[in-house]
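Input: a single structure, listed below in C-alpha cells.
One protein chain is absent from this view; the other protein chains keep their places.
By letter and in written order, the chains are A, B and C; residue numbering begins at 1 in each of them.
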Amino acid sequence: MFTVNELMAYRLSQELRNDEMGFVGVGSSGRAFVFAVGLPMVASRLAQLTHAPHFSVQMGPLIDPILEPLPSRWFDSIAYDRDAPAFIDAVDNLDALQRGRVDISFISGAQIDAYGNVNVTRVTRPDGSHAHLVGALALPEHQAFAQRAIVLADLSKRTFVEQVDFVSGVGRRSKGKRRDELGLPGGGPVLVMTDRAVFDFSPETDRMRLLELYPGQSVDSVLAAMSFTPEIADNLTALDAPPAEVVALIRDRIDPEKVFLGVEP
Amino acid sequence: MTSEFSIGEQVTVALSRQFRDGDTCFTGLTTGPGAVLFGTCIPLAAMALAQQTHAPNLTILFAGWSVNPQLSRLTRLPDLEFANEFMSMPAEAHITGYPNSIGYKRGDVTVGFSVGAQVDRYGSLNSTLIGDIALPKVRLVGPILQPLHFTHFGREFVMMPRHDSLTFVESVDYRSGAGHQLTREERAAAGLNPDAGPALVVTPLGLFAFDGPGRSMSALSLNPGVTPDQVRENTGFEVAGLDEAPTTAEPTEEELRILRTSVDPNNVLGLRDVDISAVAPREKA
Amino acid sequence: MTVHPTRQSKLTTVTDLASRVSDGMTLAVGGFGVYGRPMAFVRELIRLERKDLTVVTTTSGQETELLVGAGLVRRLETAYAGLEKWGLARRVRAAVEAGEIEIADYDEVMSFDRFRAAQDGLTSFSANYMHGSSLPEQNPDMKPTTNPLTGAPEHAIPAASADIAIVHVPAADRFGNAAMPADQMMPQGLDLTTVRAFDRVLLTAENIVDTNALTRFPQRVQIPCFLIEAVAHAPWGAHPGAMLGSYDADGEHFDELVEAGASAETFDKYLGKYVREVSDNDAYLDLVGINTLLKIQRRSFK
Partner (left out) sequence: MKEKLRTIEDLASTIEDGMTIGIGGSTLRRHPMALLRELVRQGRKDLTLQAWLGGLDFDFLVGAGAVRRIECAYVGLGPLGLSPNVRRLADSGELDVRFFTESSMIARFKAAAAGHPFGITRVIAGTDYDDPELIREITDPFTGATLHAVAPAQPQVTLLHGYYSDEFGNIQRPTRYNRDDVDVLLASASDRVIVTVEQLISHDEVVRRPHSTYLPHHWVDGVALAPFGAHPGPCDALYEPDFAALDDYLAAAKDPEKFRQYLETNVLPSKNNGDYLARVTSPATLAAIRIADEV
C-alpha cells in the first residue's frame, strides 16, 4: 500500500543526483505546501538516505540543514533555526541562482501550459478581470537560471492549459521563441510530475509529452484531466509501486508526523 | 531465529537488562584497551540500549560532566574524556564544576562502574597496588573515585576484562573500594546507604551478583560455552550457585537492531568485533 | 537528539508543584535578595493555605515577606530578611516582634556554607568565628566544639536541611534540564547549589523549551534532569522581583507591596488583590498588565 504523495516523492527522489544542490522553497498551505516544500523535502531526504548521500539542499537561507529529524512544525521563524554548515543572505542567494549555482529547482503554479510556462502572478477571469495571486517570488529566476527545473502539480483542466494567462516563469518556449532565442541560460523545466502521470518535453516540438503512467491510470484518464493534448512518448511506461522499504522509510523515519506529505490530492 | 551476534553484544544486552528505569549511571573513559571495552564501551552501549527499551528515564552521566550525550554521533572513540568529539557532541547538560556539582555524596548516582586489578569474594576492588601496602610489588593508578563509588553510589557494577585466579582472589591486597566485608549494618551506622556497594560483576565468563553466603559472589549467568568448572579453575574463591547458573540470555532481534542502528551505528564502541580470546583468562604461570 | 517516546515528562502545573508541599514541611527557597524568587509558586502556596512551614534561605526577600505576611510560616532560617532598596520586610519584622515566628540567624557566608554542606552530603561543618558573637546564644543549633586536630574552639554548624526546594529558572525542558543565561550571575550560581543540595527539587521556569534546543548548548545547562522532581511553566514567575537576563524588578509594584506591609489589614488587602482573588499565574499577569511587563522586560543579547 502506498499513497500518491509517497509515489511522487519516490519518483522525484530518483531525479536527484549525488553532489547536486536542490533548492526547496517556502510554501503556504495545503497542496501548495506539498508541492513547494513537502515533496521536494521528502524526496531530498529520501535521496540522501538511499542513492545520493551527498545531495545538498538549500532551504531559504540555510545551506544543507541537518534534516533528521525534519521539523515537526513548519513556518518562517523556526525553519531558519536549524543546525547547518552555512547560512547565506537573500541577495547573495539570488545572485548565486542567476549564476547557475542551483542544480535543481522545484516549481509549482496555478497554471501550466503546453510548453511548460508557469503562471503564479494573476489569472484572467472569463469577463476579462484579473484575480491576483501572491506573486512570483523567485520562480521566474528558477525557471530561467537553474540547471534544470521539475514542475509539480495536480492534473486538472484548470491548471493544465494550452497557454497560461500570464507567463511568470518561462518553459521550453514562450511567445514563439525558444529558450536559447530568449537568452535564458538555465535548463528550464525538464519534467512535470503530477498526481496521475509524469511528463517530459518533446525535443522536436518543445511540447509536454506523456512519459509515465501511475498505477491505475490510463492515457484516457490523464488526457481527460488536461485542457490541452500533450504528445505521447513512444516508450510510454507504466510505473510500479514504490518499494515497500521506501514507503517504510518515508512513514517511519522521514515524515512520521505527516507534516510534509499529509495533504493528498 | 535470531541473527548472529558477538559475545560483546550479548554481554552488553545482558548488562542493559540490569538497569532500572530512573537510574542515574556514571561511567568515564578507563585506562587500557581491555578496561576501555569493559569499563566504557559496554556500559555506554548498555545504558543507551536500556534508554531505548525498558528504561527511558535512565540518565547517562558520562565522565561526570556530560549528561545524556548522543553517542550515536561518534565516528571514532576519542582517547580523552575532554576530547573535542565529546565536547561538541549534543548532550542535555555539560556540568562544569567538579566534584561538588554532582551530589556524589548525596547519593544522586544510582549505578557506578569500576575496573580493577583484583576483586575478591565480597566484591572489594583493588586498583591501587599489588603486594605489601608499605612496599608494593606493583603500584597501579591509585584508588581514584572507588572509595566513594562503593559507599555512596546506589549499586556498583564491577567490570573485569580478565577473569582468572590472579584477578579473582580470596582477598584483595588493597581495598580501593569496600565490598560486603563492610556490612549493611556497618554502613547504616556510619550514615551511609546500607544497600550500596558491589552489586554486579561482568567478566568474559559471565555475570555475577552477590547473593552468596554473607553477600558473597554468586553466579548470575555464564556466557555460552563457559562451564562451571572453567569458572572454578579461574576463580580464587568459591562462587555460589555456579552449577545452577543459566546461560547468559541471548539478545532479541529488536535489541540487536537498536544496538546496531541506533545506539552505535558506526560500530565505534567495537562491540560487534569483540573476540572472546582477546579478553580470555591468562595462561597460568 | 532522539528522546525515547515513553520517557516520562516532569512538566506539570504550578498548582501541582505547590500542592507537593504539606503543612509543617521545611522549604528551601531559591533566589537571592529581590532576584529570581519563585514568586508564582509562593503565591500558589498562599492560595493553598499551607501552614507551619519552616523556610530556609540564604537571604530572604519578598518571597518570605509574602509567606510570613500570609501566615504560612512558623520558623525562618536565614542571614537576611529585607527588600534591598525598598527597605525592611515589614511583615517579617512584625511577626518576629510579636513572637509569631521563630527565627534562626546565620552569618551570610555561613548561610551559603549550610547549602554547600547539604550539597556535599554533610550533616554539619565547623566555623571558628562564632565565639564572641551573639549568634550561638540566639541560635542553639550552633554547638560549641573543639577542633580534634588543633584543639581550637569552634562551633558545629548544621547543614541546611529541607523536605523540598523550589527554584525559578530562565529555561527548562520537560525533563527538568534547565539552562542559565550566557552571562550567569552570582544569584544564579547560588541557585545551582540549592538544586544540588536537597532530595526533592521543584523548578518553575520562565520558558519551557524543547530538549533539542538545549542539546545545542549543553554548557548552558548546569541543572541536569536527574536532580529534578517536577517542573512547571511560570512566565514572569519572579515578578515583582527581577529575573536576571529576562526582566528588571517592578519598582512601582514594590512600592505598593511595602506600603501594604504597614499593617496586617493593609497587607491582607494586598494578598487579596494579587494572590487570593487571582486564580493562577496567567490571571496574575493579566492583572499586572502587558504594558508593565513589557516596560520591565530586559532581554539579554543572544
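Throughout what follows, a contact is a pair of C-beta atoms (placed from the backbone, for glycine too) under 8 Å apart; a residue touches a chain by one contact, two chains touch by 3 or more.
If you're wondering where the values come from, they're calculated on a predicted model, not measured in any experiment.
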item	value
Neighbouring shown chains of the undisplayed chain, as defined at the top	A, C
Residue of A:V4, A:L184, A:L223 or A:A241 in touch with the missing chain, whole complex considered	A:L184
Option touching the unshown chain, where C:G71, C:P158, C:G245 or C:G261 are the choices	C:G245
Residue of A:Q14, A:T50, A:Q98 or A:S227 in touch with the missing chain, whole complex considered	A:Q98
For chain A, the residues touching the chain missing from this view	26-29, 33, 60-61, 74-78, 80-81, 87-91, 94-95, 97-98, 117, 121-122, 129-141, 144-145, 166-170, 174-175, 177, 179, 182-185
Where the missing chain touches chain C, by residue	170-171, 179-182, 206-207, 209, 213-214, 216-217, 220, 233, 235-236, 245-246, 282, 285-286, 288-291, 293-295, 297-302
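Basically, only the chains that are shown with their structure count from here on.
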item	value
Overall pattern in which the protein chains touch one another (line/ring/star/complete/other)	other
Most widely separated chain from chain C, with each centre as the mean of CA atoms	A
Rounded Å distance, chain A centre to chain C centre (Cα mean)	56
Whole-Å separation of chain centres (CA-atom averages), chain B against chain C	39
Contacts with 2+ other chains: residues of chain B	none
Residues of chain C touching at least two other chains	216
Chain C-facing residues of chain B, complex	24, 51-52, 56-57, 59, 61, 66-68, 70, 72, 90-97, 100-108, 152, 191, 262
For the chain C and chain B complex, residues of the former touching the latter	1-2, 4-8, 116, 119-123, 173, 175, 177, 192, 196-197, 199, 211, 214-216, 218-219, 221-227
